Structure formats: C-alpha cells, structure tokens
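Provided herewith is a single structure, encoded as structure tokens, for subsequent inquiry.
A single protein chain has been omitted from the complex, and every remaining protein chain is retained in its original position.
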Amino acid sequence: MSATFEAENLSLAFGKVVPFEGVSFSVDAGEIFAIIGPNGAGKTSLFNTLSRVYQPQTGTLRLEGRDLLRSRPRDLAALGVARTFQNLSLFAHMSVLENVLVGRHHLMRSGPLAAGAWFGRTRREEREHGFKAQEALELLRIADLADTPVSALPYGQQKRVELARAITMEPSVLLLDEPVAGVASQERAAMAQVIRDVHRSSGVTILLVEHDMNMVMSAADRVMVLDFGKVIALGTPPEIQADPAVVNAYLGKAAS
Amino acid sequence: MTQVTPVRCFSALLLVACLATPIVMSPGFVSVCVFVLIAAIGAQGVNVVTGYAGQLSFGHAFFLAIGAYTAGVLGGDHGLSALIWVPAAGIVAAVIGALIAPTAVRLRGLYLSIVTIALVLVGQYLFVNLDGLTGGAAGRSIPAFRIGTLDLSPGRELQVGPWQLGRDQLYYYVTLVLLVLVCLYVRNLGRSRVGRAMLAINEGELGAAVLGVNTTRVKVVAFALSAFFAGIAGALYGSYLSYVQPDQWSLILSVEYVAAVIIGGSATVFGPVLGAIVVFALPAVIEKLPFLHDTGVAPANVAAIIYAVVIIAVLLKMPRGLIGLVDTFTRRISTPNKLPPSAGDGGLPAEPPAVLAPRLGRSQHP
Amino acid sequence: MNTLLQALVSGLSIGSTYALVALGFSVVYRGSRVINFAQGAMVLAGAYLVSWLALDHGVPFIAAIVLAIAVVATGGMLFDATILRRLTAKDINSSVIITLALSIGLAAVIEICFGTTQRELGDPWGADTVSVGAVSLPASRVWGIGISILVAAAFVLLDRGTRFGLAMRASASDEEAALAVGVPVWRVRSLTWAIAGVLAVIGGVFLTAYPSSVTPTVSSAALAAFPALILGGLDSPSGALLGGVVIGIVQVLAGTYQPTWLGDNFDTVAPYAVMIVILLVRPYGLLGTRPAERI
Partner (left out) sequence: MKVRPRTFAPAAVLGVAVALILGACGTTDADTTSEGGLKGPGVDSSAKTITIGEISALSGPAESVGIPVHDGLETYLKWFNDNGGVDGWKIKLDARDSAYNPQKTVQLFNELKDNVTLLNSFGTPTTAAIRPLIDEQKLVTGGAGIDWSDDPQLALLGTPYAPAVADLVTYVATEKAGKDSKYGIFYQNDAFGQANLAGYESAAKTLDLNSVSEVNYKPGDTDFSAQAAKLKASGADYVVIGAISPNAASLIGTAGSLGYEPTWLFAAPLFDPVLITDDGTATGKKTAVAPLIVGHSYASTYTTPYDASSPAPGFADVEAAHKKFRPKTPINANFTYGWSLGKIYTAIVEKAIADGDLSREGILKAKQSLGEVDLAGLASNPTYGTASAEPPSRAVDVAVVDDTAPGFLRVESKGYTSDAAASLKPSS
C-alpha cells in the first residue's frame, strides 16, 4: 500500500502554547486511521493543521507526495481532501440541501454570468449536482429534510448534514473530527455504519478523531495516540489496547 | 397545468397594478415610482455584495456616480444610444469594482465598511477634479434615455393604443423592465453555485474556504456584480434627473441603499425592492399627510423622524426584514397543503414565497 | 518654517478633537461590536444643548456642559438598553443601520428645535488668542488640546487601572466568557455608551467653539474621525487617540501644502488616503488585533 498522508516532525506553537510537537505518521490509501488522546492532547489542532487552517512551525506534510504546507484551505477540496468539524461548520441559515451543495462547489463550473441566464449548462449542472447531493442525504437518511434550514435541526441531524456534505465532495481523503460526539448513543451506531459503508464503497482514506472507543477500536485499521502534543503510541487497535503507556495516559483514566 | 391559486391571483393583481400605475396615477406619484424603481435596481447590487456575500459595503454611491458619468460621456458627449450606454455604465462600474475589490476584500468586517466609505469620499474628490468627464464641482448634464426613435427627452411622448405616454410614464416602463431583468438575475444567482458560495462566505468564511470555495474570487465577483447594478442604476438615475453634481454621490446615498436592502430583507429577491419602496418613497408619502402641514414644523423633518422610527421598528420586530411579512401573507392566503416546511424563526435567507418559486430540490419529492 | 510649525499646531488642535470622537467610536465598538453611526448626531446634540443652555438660558458654561453630558450620556445608555440590545437579528448590518436610523431621527429633531442657521456655542473664550513665538491658536483650541489630553488620560486610567476597566476589556474580548466569570456585561455595555456620550459632548464643544460655530454640518466631523479610528485599530482606544492626532495633522498639512496637480480639496481625502495605505500594510490598523478565527 502506498502512503497517502505523510506527516513528518510536525510542530505547532502559538506563543508559549504548544498544541503538538514532533508528530510523524503516515496514512496508507484506503486506510481508516484514528487519532485518539485525552482532551487537550492536540488532536483538533493537528486536524486543523492537516486541513491547512493552522500553519505549523516545523515539519513536512505531504498528500500523495505533494507538499501540502504550500496549499491554502480552499485548495484542499480540489486535492480531494474533505473534513468535518468537531463543533460543526454548517451554514445555519441555509437549507440542508444548500449546505450539501456547497460541498460540490469545486466540482461545478458555472460562473456568475451563466448562472444569471439560467439556460443550458448551468441548469443542467445544478440539476445533476442536486441529484448527487440528494443521494448523499439519502445515504444519511435525511433526504426528507432537504429544504429545512440547518438551524432548525437537532444537533445529531446537523452532524449528519455535515457528514453528508463531506461525502458529497467526493474526496479521496476524509478528515472526520469527532463525528459522533454529542450524538445520542442509539444514533452512533448508525453513523458509524454510514462511515463504514462509504469507506467500503468508495475506498476513501479516512482520518478520524474520536472519543468513542468502541467506534475507534471497531472501525480503525490503525490508531495513533497523542498525549500532551506528543505521539505516545501508534499501531493496530489490539496493539494500542495492550500498550501500557496508552493505558496509563488515556484508557486508564477513561476507565477509572 | 397552471393552477389558479390565491397567490397567483394576488400576483396577477399586483402585476396589473404595476403596469397601470403610470396611466392612472398623478405625474408626481409616477415620478416617485421611477426613482424607486431605479433605486431598486441599485439596491439589488447591494443585495449581492451585502445580502448574499455579507460584505457590508458603503461604496455604492461611488459606483452609481461611475454609471451616471459613463452615461453622460457616452450618451451625451458621444451621442450614443441607450442600448450602448446602459450596459456600458454597468460594465465600466463593474470593471472598476473588480479592480478595487481584490484590495478591499483583504479586509474583514467593519474595516471593509470603512474603506468603502473612503471610496465614496475619494470618489467625490475625483469627480470634483475630473472636470472633463464630470463637469467639476458645478456638475454636468446626463442625456435622456434614447434608443433609435424611442426618445425619453422632456416633451416627447408615445401613443400606445388609447394612452399617451409622456416622459415619466416611459421612464417608468423602461426601468420596470430593467428591474424585472435584474430581479430574475438575482434570483438565478441565488440558487446557483456562485450565489450559494456567497451565502456560505456570509456565514463563515473559513468554513466556505475549507469546502473549496475560492473566497477571494467569489467576493471580488460579488463586488463587481454589485458595481454593475449600481452603474446601471446610476446611469438611469442621472438620465432621469438630467443633471448631476459630485455633491450628490455622498455617503448618505450609499446608506439609503444599504438600509433598503436590510429593511426589505437581505439575500432575498424581492426584499430589496420592498426596501427601496420604503426608503425612497416613504418620506415623500409621509410628507403628503395633511395633518403634518398644520404643525408649523417642516413636514420633511417630521417625515425623517417617522422614517427613523419605522426603520428601527422593522429591524426590531422583523429580523428578516419586510419580506417576512410578505411570506407570512402569502402563506396565509395559500391553501394549507401548500405550506412550505416550517421555516424556523431565525433570520434565514428567505426565498420568494415557496409557491412562486419552487426549488430544485423540492421537485424531487415523491 | 513658521508655516510648518503653525500647521503642525493647528493639526494637533483639530486632531485632538478628532481623537475624542474616534475614542467614542472605539469604546462603543468594544462594548457593542457596532460602529455607532449616530456618534456624529450625538456630537451635534451635545453642541446644541450646550449652546441652548448657555446662551438661551444663561446657564454657566461649565454647568451647561455637565448638563449636556448628563442628557447625551443618558440618551446613549437608553438607546442601547431599549433598542440596540433588543435587536433579535444579531448581525452587524442591522446594528449599523439602527444607529444610522438614530442619527437620521436625532438630526431631524435638532433641526426642528434649532433650524439650520449657525449659533454661537456660548463659550467663555470668545476671540481670545494664545500666541507663542510665531505660532498662534484661538484660546478655545488650546483648551481643546488640554482637555482632550485630560479626558484621554482619565479614560486610560479607567481602562487600565480600575475594576470597571478590566470588566470592560474582558467583555470586549469575549462576552460569553466574561458573563461566565461574573462580569456584569450589560452594565459594562451601558457604561461604554455613557462614556461615548461624554466624549461626544466634549468633542462637540471643541468642534463648535469659536472660531467655528454650531451648525448641522458639525456632525460630519464624525466622518473625519473614521480614518482615525481605523488607523489605530477599531478595538484599540489608544489607537483611536493616536489616530485622531495623526489625522488632524495630516489634514492640515495636506491643506497647507497640497500641490496644484493634486487638484482641489485633496486635504479632505488625505486622511483616508493615509488610512488606506496603512490598512494595506496592516489590515487591522496600527494597534488593532486580528480577531481569532473560529470554526
């Protein structure tokens, strides 16, 4: 298997605050790669760096051999990277369908002039992509909410909208930041199932930050553990569960 | 099959009223309407940049002026037809807007707003000094709208059936047609890729960027489109007013346009039109109230106070703007099974009434 | 040389009043995250009130100022408490338009009460002049510089040295967090409007004292304060003060030395030109802070 994501010696600092330091890992194409760690371990900061919101001070970051540190956040979609956010980044006043359609922005072509005329290609394009977006909604079983403004939905369903949006971007790499956090436990299994389905059907590479250990251990191919901004372990779920450092730093605490 | 619904009936009535206004109403009223129609065209420009893309810009007066002076130079100095100077006014303004925008959109929030205020003041300074184009501080005349033999100069008229249409009536119909075209454009923009990207930027620039939206480019497009509509409105405004001076392109003018959009309803198709009616016609209407003339106070001042109170009341009571009232109204007169899904109470980007504007997604429903 | 010195001093004097107006903007911005477009109308209201009390009712000048401050500061607090805060749509555009509506209404009320003919302020300085060497200023302007420095110093003391200042800065940087740790955010916000009222009246007094006069156009001085505000950075009071002085000096220097090829009235846009150049280099002003981007 070839490496899709390669991070080497990444460090990020805001003044004296150092969210993470010297982080290296590589993710293989088609893999589900989970990142876990206690609160404040630097997981989300790492994610924000991967998705180019933060600029690290040192290290390299490659996507299929390409230097990602030179890309801006808006370039990632075209490179095939999609992400979801821990605290959601939905457009509250737009409808569910519109939110998802923004995810297809980089796949569409029509400009402001063609849009205004609404003839031919623009209309066709809107329709085709509307169908695709609708498919993503159906996959997450929220198709009936297409025209509802996102702000009117409960949190769990908003999480689904965001996942639908990320999926509809047709990414080769999906960065999921706590996709089931705050979701009612009976819904969690369904969400996890969707993620697995998408992974199986499209072969997308998934990087996952998650607290739900059941989900991580059942879904991930490999797990990386961060603590105080440093990698303390990296391996398959069984290896991680057996790692004493992890048990001490994280699972031990969680179990207590 | 076209069904007869209460909303359709009401819309048809409204359409007839719009078309009949110049024939049945007094010239003074028609004159007010022409200014409102022109302002509504310009307000759609503000709607694109401020309503959709969320960039609070006070630069509109500058682009209105560019449009008016383009009309003056092409239509007046070179005697070209309105078929040329109306689009040219929009294009020149849009090009200037697109040149300025990349610098301006680097700034966020109110910093951007204040830089656009600078644009208005620097513009007035330029207009005073570019005598050759603008007539300097004393001003210049702008030609009447003229296409071939259709000439809207004072003293010309058109016989249509039993009706003799004079300058004001003709300006009314010409601006009405242009406004309809502009509204159609804005409607289409709003449901297309670029319009969605603008709305996304409005709600969270970084969030939009992560989804692959080139935020800088979309904002520049919004500015250019906004300037385009302002240019056309400015050309018509100057042409109908016939004489313009640098003093007129003031911050107050920009403010009126922005107020129209926010009061009417941002990021909606008809909100800015409603807002333009309130902002540009309300003071004139209030001043006509007979009881104001017995108070010994200038009616214009009383009108200004009422106007301020109305703006505050609208903003306090109708967070979505006046369009919210219209939505409620159309929903009420619609049959219950046509009710759109509950819209929640937030200031969501209201669409035109659902029955008038079925959306892409809705047609997929079984 | 004398012309230059005179221009610098004149610029300092006009700049010090701009600084007060800009500070008023900045304080309200920190408290309410809105640019108070009614600040110009508040300046105007302050000046007319002082003039009305001092000239038409024979109230001693200082007392007239104190009364005017009481009225305008209370008005500002009431506006915030009864209107601005009740805005359900919390977007910045609606807030801005609401302050504009206040500005329109207030200007109309003032015109109804006083007309548009110029009035004298009723200040005690009259045509007195202070001269040092070849440089001279109307006495009112000298007082203006002095009082502005005092007011600025008092503000900095309040901001940096008191519990209230701390609360003000806390709620400015994060309202929710401030609420959570028990800062009386609403009371602090009212205070910022009261301070804006004080600054508007004092600014109004020195903008309209001899040789100027009280006319409706005075409210346009608020426009002149915008570049000062932005130059320093919207959320930085010390930036606003610094910006005001810089803008005043730039304006008078530009007026005195503008070459003919720049055309007429370059001085009116020179402050904006400086502002644009600075924003190109520093998009959040000289002393402003870049807001943290949140996702």
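Residue numbering begins at 1 within each chain, and the chains themselves are lettered A, B and C in the order written.
To be clear about the criterion, a contact is a pair of C-beta atoms (placed from the backbone, for glycine too) under 8 Å apart; a residue touches a chain by one contact, two chains touch by 3 or more.
It should be emphasised that the depicted structure is a prediction, and the values quoted were computed from it without experimental measurement.
Student: Looking at the whole complex, which of C:G133, C:G182, C:P211 or C:P259 touches the chain that is not displayed?
Tutor: Looking across C:G133, C:G182, C:P211 or C:P259, the contact with the absent chain belongs to C:P211.
Student: Please pick, from B:W85, B:Y111 or B:Y173, the residue that touches the omitted chain in the full complex.
Tutor: B:Y173
Student: Given that one chain is not shown, which residue among B:Q248, B:S266 or B:T330 touches it?
Tutor: In the full complex, the listed residue that touches the missing chain is B:Q248.
Student: Which residues does chain B use to touch the chain missing from this display?
Tutor: Residues of chain B in touch with the missing chain: 26-32, 35, 83, 124-125, 128, 136-139, 141, 144, 147-160, 164, 166, 168, 170, 173-174, 177, 180-181, 184, 187-188, 240-243, 245, 247-248, 284, 287, 298-301, 358, 360, 363-366.
Student: Can you list where chain C touches the absent chain?
Tutor: So the residues of chain C touching the missing chain come out as 3, 6-7, 10-11, 13-14, 55, 111, 115-120, 126-127, 129, 131, 136-138, 141, 207, 210-213, 215-218, 220-221, 251-252, 254-256, 264-265, 267-268.
Here is the rule we use: only the chains that are shown with their structure count from here on.
Student: Central chain, going by Cα centroids?
Tutor: Of the chains present, the most centrally placed is B.
Student: Quick check: how many Å separate the C-alpha centres of chain A and chain B?
Tutor: 41
Student: Using mean CA coordinates as chain centres, what's the gap between chain A and chain C in Å?
Tutor: 48
Student: Roughly how far is chain B from chain C, centre to centre by C-alpha average, rounded to an integer in Å?
Tutor: Distance between chain centres: 32 Å.
Student: Mark out which residues of chain A touch at least two other chains, giving numbers and ranges.
Tutor: 53, 85, 89, in rising order.
Student: Touching at least two other chains at once: which residues of chain B meet that condition?
Tutor: Counting only residues that touch two or more other chains, chain B contributes 204, 206-207, 210, 347.
Student: For a test of understanding, state which residues of chain B touch chain C in their complex under the given definition.
Tutor: Its residues touching chain C are 50, 56, 103, 106-111, 113-115, 117-118, 121-122, 125, 128-129, 137, 204, 206-207, 210, 251, 255, 258-259, 262-263, 266, 297-298, 301-302, 304-305, 307-309, 311-312, 315-316, 319-320, 347.
Student: Which residues, counting only chain B, touch chain A once they are in their complex?
Tutor: Its residues touching chain A are 184-185, 188-189, 191-197, 199-200, 203-204, 206-215, 221, 225, 340-344, 346-349, 359-362, 364.
Student: Quick check: in the complex, which residue numbers of chain C touch chain B?
Tutor: These residues of chain C touch chain B: 29, 35, 37, 83, 86-89, 91-94, 96-98, 100-102, 104-105, 107-109, 111-112, 223, 226-227, 229-230, 234, 263-266, 268-269, 272-273, 275-276, 279-280, 283-285, 291, 293, 295.
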